[in-house]
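Worksheet: one structure, shown below.
Excluded from the complex is one protein chain; the other protein chains are retained at their positions.
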Amino acid sequence: MYYTDKKLQWNVRVDKPNPIFARMLQQAIGGVEGEIRVCMQYFFQAWGSRGPAKYRDMLLNTATEEIAHIEFLATAVAMNLEKAPVSLQEEISKDSIGGSVLNGMDMRHILSTGLSAYPGNSNGVPFDMSHIYASGNIAGDMYCNVAAEATGRTLAARLYHATDDDGMKEMLAFNIARDTMHQEQWLAVLEELGPTHLPVPNSFPQSMENKDFNYSFLITTTDGVGNQADQPWTTGDAPDTKGKFNVKVASPLGHEPNLGFGRPDTFGQKEQSEGTVSGAVNRVKDAVTTIVS
Amino acid sequence: MYYTDKKLQWNVRVDKPNPIFARMLQQAIGGVEGEIRVCMQYFFQAWGSRGPAKYRDMLLNTATEEIAHIEFLATAVAMNLEKAPVSLQEEISKDSIGGSVLNGMDMRHILSTGLSAYPGNSNGVPFDMSHIYASGNIAGDMYCNVAAEATGRTLAARLYHATDDDGMKEMLAFNIARDTMHQEQWLAVLEELGPTHLPVPNSFPQSMENKDFNYSFLITTTDGVGNQADQPWTTGDAPDTKGKFNVKVASPLGHEPNLGFGRPDTFGQKEQSEGTVSGAVNRVKDAVTTIVS
Amino acid sequence: MYYTDKKLQWNVRVDKPNPIFARMLQQAIGGVEGEIRVCMQYFFQAWGSRGPAKYRDMLLNTATEEIAHIEFLATAVAMNLEKAPVSLQEEISKDSIGGSVLNGMDMRHILSTGLSAYPGNSNGVPFDMSHIYASGNIAGDMYCNVAAEATGRTLAARLYHATDDDGMKEMLAFNIARDTMHQEQWLAVLEELGPTHLPVPNSFPQSMENKDFNYSFLITTTDGVGNQADQPWTTGDAPDTKGKFNVKVASPLGHEPNLGFGRPDTFGQKEQSEGTVSGAVNRVKDAVTTIVS
Amino acid sequence: MYYTDKKLQWNVRVDKPNPIFARMLQQAIGGVEGEIRVCMQYFFQAWGSRGPAKYRDMLLNTATEEIAHIEFLATAVAMNLEKAPVSLQEEISKDSIGGSVLNGMDMRHILSTGLSAYPGNSNGVPFDMSHIYASGNIAGDMYCNVAAEATGRTLAARLYHATDDDGMKEMLAFNIARDTMHQEQWLAVLEELGPTHLPVPNSFPQSMENKDFNYSFLITTTDGVGNQADQPWTTGDAPDTKGKFNVKVASPLGHEPNLGFGRPDTFGQKEQSEGTVSGAVNRVKDAVTTIVS
Amino acid sequence: MYYTDKKLQWNVRVDKPNPIFARMLQQAIGGVEGEIRVCMQYFFQAWGSRGPAKYRDMLLNTATEEIAHIEFLATAVAMNLEKAPVSLQEEISKDSIGGSVLNGMDMRHILSTGLSAYPGNSNGVPFDMSHIYASGNIAGDMYCNVAAEATGRTLAARLYHATDDDGMKEMLAFNIARDTMHQEQWLAVLEELGPTHLPVPNSFPQSMENKDFNYSFLITTTDGVGNQADQPWTTGDAPDTKGKFNVKVASPLGHEPNLGFGRPDTFGQKEQSEGTVSGAVNRVKDAVTTIVS
Partner (left out) sequence: MYYTDKKLQWNVRVDKPNPIFARMLQQAIGGVEGEIRVCMQYFFQAWGSRGPAKYRDMLLNTATEEIAHIEFLATAVAMNLEKAPVSLQEEISKDSIGGSVLNGMDMRHILSTGLSAYPGNSNGVPFDMSHIYASGNIAGDMYCNVAAEATGRTLAARLYHATDDDGMKEMLAFNIARDTMHQEQWLAVLEELGPTHLPVPNSFPQSMENKDFNYSFLITTTDGVGNQADQPWTTGDAPDTKGKFNVKVASPLGHEPNLGFGRPDTFGQKEQSEGTVSGAVNRVKDAVTTIVS
């Protein structure tokens, strides 16, 4: 169960409300790099957690913290929308700066929410929950989490750079710090699991994978190996310490696929079916061309 | 530019076509753990790549390989749909196995594609490109890629286990091997970048982040630290070797937020606006309650 | 800020794990009538709340409760997936019941989550956050909330009826009870606001709306008023007590629209542009036909 | 069947075409508060209607009217796009007002439609039909409809306020009037059904719901009842007149969930499975911590 | 404006209700090949129509007809759901046919609609309005319409084949006939426009397109022209009669792209920025490799 003290984790302050920055902040709420995503991702990982309970609890602690992040960011959006223009009246349109700001706003801040945040990104695209990665594999999930926090911290750094409001900079410095911690903590789990956690999932025996191709960098560029020679991913021990990298120029192990004619009961064109005159004529032409070429 | 030899990277063989397995395989094509995702992700990372060219080329090599993965999986779907039932006629419905198979099929394999693959997952949800993570930060992108390949290999292992068709098992053993390699190669880049790549992005100076909270595991569980004491993420050096973990019980740094009354020109209810009788009455009630409680 | 005691709000018990019921339960997690929706809807209404604080706090209390609902439903999904078949091996396919169950499962429970819940509905469609209604108008939002709880309770009743597992029935009886309460509490706010809350928003003066059509039921059926005469919505006082219903047969107040020719710089076909021979010929034909007919 | 007289329900007039207002109007066409939504919602409710025919006919009358609303709004969008800039040529960019307008436009009005409307919202997000609520329960559906019209009228009021074009204001005054009527008519049905329509669905016997929690407001805030005491939703008769409200401080009825170890055939990490050394070690550590704490 | 006589365009009859066929029929309602799509597509084309009025009226006539198609299909879905199983009780699960049917149903027919249709496809994916193609170009739109009706008639043929219910077959024979007509009518417009409608848009002067590549079939297969020689698309007059087809082996007209280093203010990794030691070292390595290879 969950409880709230109704207070903000961070004391949000906005010195110069800016509706364009409100729009930018939406990315940190409802963007794929944002807080709803990490919150729900950690929750679903926790709620489906199997194995040692300490991982479930670790996830729950941080998921619960993330609700507070959405909350104070939503508050920051609303505060940046203070005094935002909400009409296109001529006086504003004639003012090039005011008009420009209005035209650049997320119109849903005016039309749909009454100057508050909503769970969409900086383009107004609603967050969709297909971005909640919870695979049931603790190592895979940890990589998903590091990825989320790494792109999240990059986003926060860009927001920090974009604003010249001191209150917003302080808030984002806090976000960035938490993103640092969260990156580190998921990596610490992977360190604890040790190199034997690779390749993920480590419960599938490598003896059953195709051993001719499991440590080979495949070259698909027509100029050959080029600058890919002697790279850490083409030579030496792989990070899992179980294999040695090598390079191969890619070549097909299979033939041209041939799905044959269509079944009449699937309603392609007659020309795609065996036994029709047009199908047969076309097929012969194909064969001839193939033989000749 | 891109070229094709029209041949399959893997020689797909299906001994016992199974339309339910065709549906399952869709997850590996159009699921978030699937091949369209990694293909497009690596391409967009390559096409936006800045800095050392060898990373762009590494990404291009593998992105181009992934097209071939989509291709042979699509072929495998079509081959598993050979002889699939396409009508609900009574004889089939009376057959408990045939009826069960038909009822469990992805109906779009019958209705929309004429027994071929399409870019959706095993529930028929179309792949959407918001899952293409390409942040412009090489380290963040590498973690996104490891995450994609770790969940991808987990998916492939589950598909391998789900089928009893030897041809499919062989194909998936190849997929699993490639997923091993791709995990390793992205990790090798991170190893090459060394621990100084953390926290991502390493171009944002840590001196500017909030230093009171950047290595603190925050406890939001009401029973306190519990099993989170003395864990690799609560004590000792952080993976970036730049900080030491500690634990703090979370507490609010801010107050209860108060966005005040609504502006009349945003068309909340009158009761939400300053100066209305109902608004004032409610506000007084609130104040009284707060004082009393 | 938010806290958790790590315990479930309801003590979930599953006597006869059933993977098909697990799929059904997903609707209550990630469906539009489900718990993620109400949780996030109440949170965003609270976080953007303006006016009397008691409404914000009311919303926060219930939003925070709803997290616990998602949590115990997710647990119930995982418990219903205990012992689920995860492979298509021939023995299972030959068993008509086992095969039917496997074929009817949400394959992502096998392939993507490792037998746990995820934030999608019973068809695997991920929840998308455009369903979070938070308009900044307390009355409108209350109706959105009643709507959510009314469809939510209907869903829960259908799930209750669908299962024959005593543990699940007990859990759903709790859900249904909470949905009762939540319906009632949002309605109680509307009662407190009184009939003057209508029409929503009550801050837009009715003197400015079109007074010829604001209490008229418009008939668009070609057989006239029919069974719509003397209905509570066609005669008598309207619920807001500010107007009296009447009935009008709908008729156009405007003309046929005519957007004219296309501008050449918008790249329609030449035939759509003024001054082209083909455009002129067509236009003349139109005019003639119109005159004649 | 359906018929059209090709005329507009409202005589659309635009005095000062404004491409930014065209973008805003899209919200009223393809937004979740817009006309496509109510049109399709009422149609699907009508087409699936069971029980008294007068409800089906009521819904059909209004659904059919709503097509005309989409139509005249689409016309208004096109008329607001008259004379819109369609190129970035330098002269325009140098003009701060003209340039600002162009930059703020929905680019798809230039690139995709040739200066006409399309079924997306003011951010260009296409309307998706998951917003069509038609539950098969007449009372639940009526609340969904009131919610749609309440947020719809709020949107129309905001649009009315945003424009300074007399023609647009007149059109929106008509929209607002119709939204008034539609709110009232759905509420009139609920009044006709009487208080026994609650809780929705009234066909699920309340004797079977959990009677300990069906009229209890649950407190999840850590400061206790606070301003929620003596509110219309915490004391007195509930709106359904079947129960009395009370307040309870929320507490868990369940334990910490424990899903146990992962099955080896679901391909979590080995560390998550029973019988592995690492799994066992971790499990012991957990147990010890739990005992100690 | 629009009107209805409340009657069905086709007299729907279902002899043997089949919930699996109900699920299949959803594709014809809410699938991309379905009736909502054509209805809304023709409406938006009509509402944005510029140029000769007869095209607008043609579109309006057929768009209005299509509402009736959605209507009778929705009725057919509801009628196929008569007597559908709505619970998982043990007796049904033990029955291999009944269980199979239940497990194969669209669970939202039970849980969300109460045995009626909804605007989603046979996998429950809601229709989204991005599929409404209305480009402002009459010729392009006609091709979109032919495409919609061609895939629509293919879908209807597959549904016809899938059912063994005489009532459903008769209804679908009507749908198929209408799809024939609609294909033909859009093609008739293209015939009327004559070959000069190509290439679409014909208002962009071909003198301004790249004349070296506007009638060339480009070969990207590594085995050269092969069976593409002497095909109707590689030799002879093009359909627009304005050019002659030829074949070219594709080769790059550009260089390897080089986006250079990342700007520090965009927060890639330091290694991606000019002037950093690591960036420089990597760049040198690249250069050396390029020179050597």
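Annotations for the structure displayed:
Just so it is clear, A, B, C, D and E label the chains in written order, and each chain counts residues from 1 on its own.
In the analysis below, contacts are C-beta pairs under 8 Å (C-beta built on N, C-alpha and C of every residue); 3 or more make two chains touch, one makes a residue touch a chain.
On a predicted model such as this, the values are computed, not experimentally measured, just so you know.
Although it is left out of the displayed model, the omitted chain contacts the following shown chains in the full complex: A, B, C, D, E. Here the missing chain is touched by one residue of B:I20, B:I36 or B:M107, and it is B:I36. Considering the full assembly, B:F127 is the residue among B:F127, B:W186, B:F213 or B:F245 that touches the omitted chain.
Take chain D: the residues that touch the chain left off the picture are 1-6, 47-54, 86-90, 93-94, 96, 99-100, 102-104, 106-108, 110-112, 114, 120, 123-126, 136-139, 193, 197, 200-204. In the full complex, the hidden chain is touched by chain C at residues 154, 157-158, 161, 223-227, 229, 265-267, 285-286, 289-290, 293. Considering the complete assembly, chain A touches the hidden chain via residues 18, 20-21, 23-24, 27, 31-33, 96-97, 100-101, 103-104, 121-125, 154-155, 158-159, 161-164, 220-223, 250-252, 256-262, 264, 266-273, 279, 282-283, 285-286, 289-290.
Criterion: only the chains that are shown with their structure count from here on.
Common neighbours of chain C and chain E under the contact rule above are A, B, D. Same-residue interface: chain B and chain D share over half of the residue numbers found at their contact. Separating the CA-averaged centres of chain A and chain B is a span of 6 Å. The distance from the centre of chain B to the centre of chain E, with each centre set as the mean of the Cα atoms, comes to 26 Å.
In terms of their C-alpha centroids, the spacing between chain A and chain E amounts to 27 Å.
Residues of chain C in contact with at least two other chains: 1-9, 32-33, 47-48, 50, 53-54, 57, 60, 64-65, 75, 78, 86-87, 96, 100, 103-104, 110, 112, 114-116, 120, 123-126, 128, 130, 135-137, 139, 154, 200-201, 203-204, 220-222, 250, 252, 256-257, 259, 262, 266-268.
In terms of inter-chain touching, the protein chains here all touch one another pairwise.
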